[in-house]
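Before any comments, here is the structure.
Omission of a single protein chain aside, the complex is shown with its protein chains in their original locations.
After this line comes chain A, so read on.
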Amino acid sequence: MIRLERRPEPSRAWTAATPILAVALTMLAGGALFAALGKDPVAAIRTIFWDPLFNEQFAAYSRPQLLVKAGPLILIAIGLSLGFRAGVWNIGAEGQYIIGAICGAGVALALYPAESALIFPAMVLAGALGGFLWAMIPAILKTRFNTNEILVSLLLVYVAEQLLASMALGAMRNPEGGGFPGSRNLQQYPSAHNPELLANTGMHWGVVAAFLAVIGAYVLLNRHITGFHIRLAGEAPKAARFAGVRPNALVVFCFGVSGALAGLAGLFEVSGPSGQISIDFNVGYGFTAIIVAFLGRLHPLGILLAGLLMALTYIGGELAQFMLGLPAAAIQAFQGMLLFFLLAVDVLTNYRVRLGRGEVAR
């Protein structure tokens, strides 16, 4: 008989080992899934995890693309992880991402075609502010009226999507676009463009911001009293109150930071890789970042690695789709397994597995 016994405190070894175990289990179960679909499982796993990095035909292109794809994931996940640690649940990063993009692009489109070195910094500020303000809605509703921040932040994603569609079709529609939806392409507006900083590296300002956010979060959590409060509020809420943590201030802080970072991610995306405000501008970074945050154990360095791993499964998954003819749904299931297995093996962090007959429950 298998029995779970609660550990006195979470195992440090398992905390580090579970993500690796989860990835390994995902590879095994995913391989079985691919085999059941009639594809060579080894080739499929290799195409997803190996080819984007080392295949001579693709790697020169796909390696830098890892940064492009991981940048927004890491930036958003870092913000979310602060709240998740404190027990503040911002599920609406996707909406804050959209609003950041709209605000940032709005500044650029309003100033078009003026050229100035100040335009891009102004866009960055507008993007962060947009995400911040959008996140303040659930934060203030929670602190003032005790609403559920999970529901409010999530539902505001759909509001943001409607706003995005309205912008793409109305206020921000490209007047030279022949009546089609979508704004001007900011890639063709030098002052507003967020370009690749070094050729063929994938580095753009959004990736730089993601790295800075990792460092910032690390310092905050380990060296700063706010970081201590965040950790304390999540791990021991009662002790936190005695230690003088103000829960409302913490909610506002966590939402504000995660909203601003998500807004920045949206701004860097719309001014760089994506280029324009369009109806389908958002592709789920805000939701995938939740997986990244947990896969990275809510730890800044873990999130950095998890973001890169997630990006790898996206890019490798695309390769597997057209090289091996795997259906897109199988790739999505594969990515879903990653979170599933992580949560499943997470039990080992807090519990010990004991074999043999258990004592009578008391």
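Following the convention adopted for this analysis, contacts are C-beta pairs under 8 Å (C-beta built on N, C-alpha and C of every residue); 3 or more make two chains touch, one makes a residue touch a chain; residues count from 1.
Everything that follows uses one rule, which is that contacts and distances are computed from a predicted model.
Name of the non-displayed chain as stated in its UniProt record, restricted to "Succinate dehydrogenase subunit B", "Multidrug resistance protein MdtN", "Simple sugar transport system substrate-binding protein" or "4Fe-4S ferredoxin-type domain-containing protein": "Simple sugar transport system substrate-binding protein". Considering A:77, A:124, A:319 or A:339, the position touching the chain not shown turns out to be A:319 (whole complex). Which of A:14, A:97, A:281 or A:294 touches the hidden chain is settled by the complete complex: it is A:281.
Among A:94, A:149 or A:269, only A:269 touches the chain left out of the display.
Mapped onto chain A, the interface with the missing chain covers residues 42-43, 45-46, 50-51, 54-58, 61-62, 65, 68-69, 162, 165, 169-170, 173, 178-182, 185, 187, 269, 272-276, 278-281, 283, 315, 318-319, 321-323, 325, 327-329.
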